[in-house]
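Here the complex is missing one protein chain, while the rest keep their positions.
The letters A, B and C name the chains in turn, as written, and every chain counts its residues from 1.
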Amino acid sequence: MSDGAGLFGEVLARGPVREATTDLAWLQAMLDAEAGLARAQAAAGVIADEHAEAIAAACRAERYDVDALGAQAASVGNPAAPLVRALRAEVGDPMASDVHRGATSQDIVDSATMLVARRALDALLDDLGGATEAAARLADEHRATVMAGRTLLQQAVPITFGLKAAGWLVGLDEAAQRLDAVRRSRLAAQLGGAAGTLSAQGDAGIDVLSRFARELQLAEPVLPWHTTRTRIAELASALGEASGAMAKVAGDVVLLAQTEVGEVREGGGDRGGSSAMPHKHNPVAAISALAGARQAPGLVANLLAAMEHEHERAAGAWHAEWGPLRELLRATGSAAAWLRDCLEHLEVDPERMRANLDDAMLAERVAGAIGGADAGDRVREALAAGRSLADVAHEHLSDDEADRVLDPATYLGAADQLIDRALSAHAHRS
Amino acid sequence: MSDGAGLFGEVLARGPVREATTDLAWLQAMLDAEAGLARAQAAAGVIADEHAEAIAAACRAERYDVDALGAQAASVGNPAAPLVRALRAEVGDPMASDVHRGATSQDIVDSATMLVARRALDALLDDLGGATEAAARLADEHRATVMAGRTLLQQAVPITFGLKAAGWLVGLDEAAQRLDAVRRSRLAAQLGGAAGTLSAQGDAGIDVLSRFARELQLAEPVLPWHTTRTRIAELASALGEASGAMAKVAGDVVLLAQTEVGEVREGGGDRGGSSAMPHKHNPVAAISALAGARQAPGLVANLLAAMEHEHERAAGAWHAEWGPLRELLRATGSAAAWLRDCLEHLEVDPERMRANLDDAMLAERVAGAIGGADAGDRVREALAAGRSLADVAHEHLSDDEADRVLDPATYLGAADQLIDRALSAHAHRS
Amino acid sequence: MSDGAGLFGEVLARGPVREATTDLAWLQAMLDAEAGLARAQAAAGVIADEHAEAIAAACRAERYDVDALGAQAASVGNPAAPLVRALRAEVGDPMASDVHRGATSQDIVDSATMLVARRALDALLDDLGGATEAAARLADEHRATVMAGRTLLQQAVPITFGLKAAGWLVGLDEAAQRLDAVRRSRLAAQLGGAAGTLSAQGDAGIDVLSRFARELQLAEPVLPWHTTRTRIAELASALGEASGAMAKVAGDVVLLAQTEVGEVREGGGDRGGSSAMPHKHNPVAAISALAGARQAPGLVANLLAAMEHEHERAAGAWHAEWGPLRELLRATGSAAAWLRDCLEHLEVDPERMRANLDDAMLAERVAGAIGGADAGDRVREALAAGRSLADVAHEHLSDDEADRVLDPATYLGAADQLIDRALSAHAHRS
Partner (left out) sequence: MSDGAGLFGEVLARGPVREATTDLAWLQAMLDAEAGLARAQAAAGVIADEHAEAIAAACRAERYDVDALGAQAASVGNPAAPLVRALRAEVGDPMASDVHRGATSQDIVDSATMLVARRALDALLDDLGGATEAAARLADEHRATVMAGRTLLQQAVPITFGLKAAGWLVGLDEAAQRLDAVRRSRLAAQLGGAAGTLSAQGDAGIDVLSRFARELQLAEPVLPWHTTRTRIAELASALGEASGAMAKVAGDVVLLAQTEVGEVREGGGDRGGSSAMPHKHNPVAAISALAGARQAPGLVANLLAAMEHEHERAAGAWHAEWGPLRELLRATGSAAAWLRDCLEHLEVDPERMRANLDDAMLAERVAGAIGGADAGDRVREALAAGRSLADVAHEHLSDDEADRVLDPATYLGAADQLIDRALSAHAHRS
C-alpha cells in the first residue's frame, strides 16, 4: 500500500517493479492520462491548445498529496474523482472546465493501470531477460557436465546440466515472449465516458479516442473496454505463466542445493548465511523467488473471477482488480529479480554431479541392451538380489558392449542437439 | 507494503485492521515476542531478571528503523535476523547475549504474526459485530415489511425484509463465531529453535515454551508448529468464510438499490454522489465491501497451497504466507468496516417493496389452493394466455378463499418465527 | 470421472466438449500417440513398417477395458504403463518390443492430453463461435434500441442494446482468438524418454520427435516439455479468459431478465419454467453458463500452481494437472454451449427498455448544457428538492436546446460507429 520497501519489501517485492507500482507511480500515471486526454482533445479541436498545455503542465504527481486524495476517494469509491477536483483547482479557470472533459473516473484509472503495467513490464522483462541469459550461458557451458536425471525425485537416467539449464531457458523464454506480446498488443487506452458511448465528447468521440491512445503510446481498442476485462485477464495470466516458469527453475535450484545433493550453490556474496547455524548456506535467492512466484495462482484466480463486470460499470468487480493486479506485478517482478540474481551467481559443482550418479541409473540401458520384453524385470530382480549392475551387464553382454552401456557419457541421446535447439530458439526469439 | 492509507487504502483497506497490520505494528509484535521470550526465560531461571527487563525496555518499535531493517532482511530472507542484531546493539553487553536466546527467526516472525492476527481480529470482530447488530435491528424492525422473495433474480413468493435481514444476521453471526473461536483457541505462540527441538533452551525448553505463550497471551501449542501450518490455514479459512458471508449481504444491498428496484438506499451523508451524473446515488459502501470480500478466495487458496512446508523449515512456503495473510486480514477488515457502515445507515423503503410485488408471484399459492398435480401447469397456461391471477383464482376458488390466497401478507409462512429464532440465537451466541 | 452425462452433466458439462473428454476419448488419444510413435519410428527407419502398421491397427480404444487399465494404473501412478502392457499383448511378438519404444509414460499421457485438448477446443470454439455470431446479430439489429446504460447498477446515461451486444461480441471474439492461437501454436507433441534426452531412440531422436509431431498434427517443441508446463498454463489461462468473457455476458442477461427489469427473456422452448411457481421464467441457460464459467478461477489457479515440476519429472505436480484440466475444458465448454443457446434464442423487448429509461439519467447532459464547474451540483440539488429534470432544463436553456438534451436518442455519442468497429473487427478477425 505504500512506496517504501518497508519491513518485507526487499524480500517479497524486490527489484524495479516495486518502484514502478508505488502509489506515486499510479498517481503520475493518472495524471499522464489526464494530460494525454487534454492533448488529444486539443489535437481534435475540442479544446484550446493552450488549455491542454496548461493542464499537462499541472500533471506532475509531486504537486499533489497522495494521502489526501486517498482519503477523499472513500466517498466515491475511487481516487480519480478527487484528483480531477485537485487538478481543476491547480489549473484554475478558465482551463478547469477542460480538465477531464467527457471522461469518467474509470477512463482515467484504467488507462493509468495500463501505463503502470507497461512500465512494470518493462522492468520485469529486463530482469526476466537477465535470468534467461544466465540460463542460456549455463546451458552452453555445461553441455558436457553429466549429472543424474531425476524423475519423481529418484535418479533415472543421465542427463547433462546443460540440458537442464536449456529446459529452464525454454520455459523462461516462452514466458517472456508471452508477456512481451501482451505488453505490445494488449495494453490499451480506455476512454468511453459515463457508459462507453463517448457521448460527452460530442462528434469527436472516435477521433479523441484514437489520439488519446497515441498520446499514451497504448493500443487503440476496438471498443471502450470498461466492462470487457480480457486485457486485464491476459496480463494476469501471462504474469501467472511467468511465475510458474520461474518457480520451476527456483525449485530445481533449491533441490540441487540440498546438503545431501550439493550440486549447486548460490554465490553472490555472503548472503544466505545463518548467524545461529554458521555451517549453513541457504539458497535465499531461489527461496525468495519461489515466495514471489507462488503468489500468482491465487491472485490470477481473483482477477479471472473479477472479469464478471455488470452492465456498463461493475459494482465491485472493478475495484476488486486493483489490489491483486498490483500485488501480482510486484510478486512476479520480485521473483524475476531474485531469479536473475540466483542464476547469475549460481555456482555449479560438476564433480559432485558426477559423484552423485548412481550406477543403478543405467539399469534401463542395460535392460535395453539385453533386449526382450522381460529384460527390465530380470535386471530388477538381479539388483534386488544384491548384484551390481556391472555384474549383470557383463553376464549378458560382451565386455565392450557392457563397458559402453555402463558409461553415462555415452548415454545422453540428443542432449547436445537439444541444447543447440534451445539456444537457437533463444537467439531468434521475436 | 506500508503504513499510510495511500491512494487506495481508504477504499480497499478501510478501518482499524489496516492500522493493526502496518509494518510498524508487525515490528512491534516481533519486539513483543522478543520481550516475552526474555521474560519467560527469566521466570524459568535461564537468564537474569534484570537482563530480561532491560531487553523488554528496548522492545519499542519507534526505536528502530523499519526501512533499514527491511533492507537488511534481504540477505537472510527475513526481518527477524537484522532486528535481533539491532536489539542486541540497543541493549549492549552483557545483556546482548541474552537477546533471542535459543530462538530462531521463525519463532519470532510466527509469534509476531499471531499477535498481529489477534489484534487485527479484535478490530475486525468489532466491525463485524457492528454489522451484525445492524442486521439484527433491521430483522426486528421489518418483521411486517412485505417484499418479493426472489429466486434466480425472478420474483418467486413473498417474504419480509425482516426475514431477509435475519438471514444476513445468521450468516454474519456464524462467521463471527468461527473467527472468534480461531482467535481464542488457535492463535498460538511458536518457539522451537533451529529445528523444533528447543535444544538451545537447555533443559528448560518446555517450561520456557509454556511461559512464553502465557507472556504473549497466546495458546500453548502441543508442539512447535513451524511446519504444521493448520493454524494459519484455519485463520485464513475463517477470514474467507467471513468474507463470503459479507459478500452475500453486500450483494443483496447492491441489487436492492438498483434504479429499477429501489427498495434500499445507502444513507450516511453525501457519499455515493457522482459529480458527472448528479442524479445517481451509488451504494459505495456495499460496493467497497464487495471489493474487499472478493479478495478472499484467491488469498485463501494461496495460504492453503503454502501449507506444504518442507521438513523443519520451508524453502519458500513460509515466506509465501506473509503477503497473502496480511492482505487477507486487511481486505476482510475493510469489508467489515464498509458493511457496518452500509447496514448502520441503510434506508429501507417499505412502500417501494410493496409496490414492486408482482401479483403473479402468488401463482404458486393459487395453484396450491386449486390443488391437483397439474394445477401448476393450468395456472401457467392461463397466465400465458393473458389472464390475471385474480381471475384464475376466482374461477377455481370461493371468493373468500381467493381473496385470502391473493393477499401476500397472509402468505409468509413461518417468517416471523424464523426471525425470532435468528434473534434468539444472536442473543445467546457464545 | 466417466463417460455418461450422469445426474449433473447436462447442466454442468453440457455440449460436445464432454464427449471429447471422456475416459474413452482419453484412452483413444493415448493409443493415437502410441500409433503415431510407431509410424514416426518406421518412417525414421527405426522399426519395420509392418510392425508400425500392426501396432497402429491395434490402437483402437474399444479393444481395451478402461476400468481394468485404470485399476492397474494405481501401482505405477498412471494409466500409460498398463496400456503399454495391454497393447503389447494385443500385437504379440515380435511386434511387442516395438510398442512404446524409447518412450516413457509421460510422453504418451502428455501427447494424449494435447490431442484431447485440440479436439475439445475444436468443439468449444464452435459453440463459442455460435455465441459470437449471435452477439454480432444482436449488435447489428439493435443499433437503434435505446436503453439505460447502467453503472454500479444505477441508471447512468442512455446507450443502445446494440452497443451492449457489441461489447459482448468484442469480449467473446478476443477470447476465441486467444483460444484459437493456443490451439494452433501451443499444443505440441511430447517425446523425451525417461529424462528428456531421447536417449532410448538411438541416433534418431530428433528425427523421431519431428515425425511424431507431424503424425499427431501437433506442434514440434524446441525441447521435450515434460517439466516445462507453459503450454498447459497457456491453455488453462486461455480457457479462464474465455470463461470470464462468457460470465460477463451471462451475468448481464440474468440482470436484464430480472422481474423488475424485464428487458430480455430466454426463449428456446419451455425451458426455465418452475412447476412450483408457474409464473416464473428462469434464465436457465444464462445461469448454467455462469455455473460453468465460474469454475475457471480455481481450476486455473490449480494448474498454475502445478507448474512447479521437479527436475526431470514431477513428484505430484504432473498428476495434479489431469483432473483440473479436464474439468476446466468441460466447464468452459459447458458455458459456451449454454451461452450459445442463450444468445441464439434471446428475446429482446425494446419497448420495455425504452419504458425503463429514467429521465433523471439525462441529468449529466443537462448539467453539461448548462455549463460551469458547479452545474452538476446545481442540478443535483434541484432534483433532490423534487423538481423534474425537464423543469431544470427549461429554466436554464432555450426550449429547443432543452428538448434536444432531454431526448435520449440524440445522446448516444459514437454508439453507432462503435458497433461498426466491433462488427468490422469481427468480420476481419484472424
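The rule is short, and it goes like this: a contact is a pair of C-beta atoms (placed from the backbone, for glycine too) under 8 Å apart; a residue touches a chain by one contact, two chains touch by 3 or more.
This is a predicted model, so every value here is computed, not measured.
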item	value
Touch criterion as defined above, residue of A:S75, A:Q154 or A:S210 at the omitted chain	A:Q154
Contact residue for the chain not shown (choose from B:P16, B:G129 or B:G251)	B:G251
Given B:R178, B:R214, B:R265 or B:R354, the one touching the chain that is not displayed	B:R178
Interface with the unshown chain - residue positions in subunit B	88, 93, 96-97, 149-153, 156-159, 163-164, 166-167, 170-171, 174-175, 178, 193-201, 205-206, 209, 222-225, 227-230, 233-234, 237-238, 240-241, 243-245, 247-248, 251-252, 255, 293-294, 296-298, 300-302, 304-305, 307-315, 364-365, 368, 371-373, 411-415, 417-418, 421-422, 425
Positions on subunit A where the hidden chain makes contact	148, 150-157, 254-255, 257-261, 273, 275-283, 287, 297-298, 301, 305, 356, 358, 360-361, 363-364, 367, 376-377, 379-380, 383, 389
Missing-chain contacts mapped onto subunit C	1-14, 18, 23, 26-27, 66-67, 69-71, 73-79, 81, 84-85, 104, 194, 200, 250-251, 254, 269-277, 282-284, 286-288, 290-291, 294-295, 297-302, 305-306, 315-317, 319-320, 322-324, 327, 331
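Note that in this section only the chains that are shown with their structure count from here on.
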item	value
Farthest-lying chain, centroid of Cα atoms versus that of subunit A	B
Distance from the mean Cα position of subunit C to that of subunit A, given in whole angstrom	24
Where subunit B and subunit C are represented by their mean Cα positions, the distance between them in whole Å	33
Sites on subunit A at which at least two other chains make contact	194, 200, 294, 297-298, 300-302, 305, 315
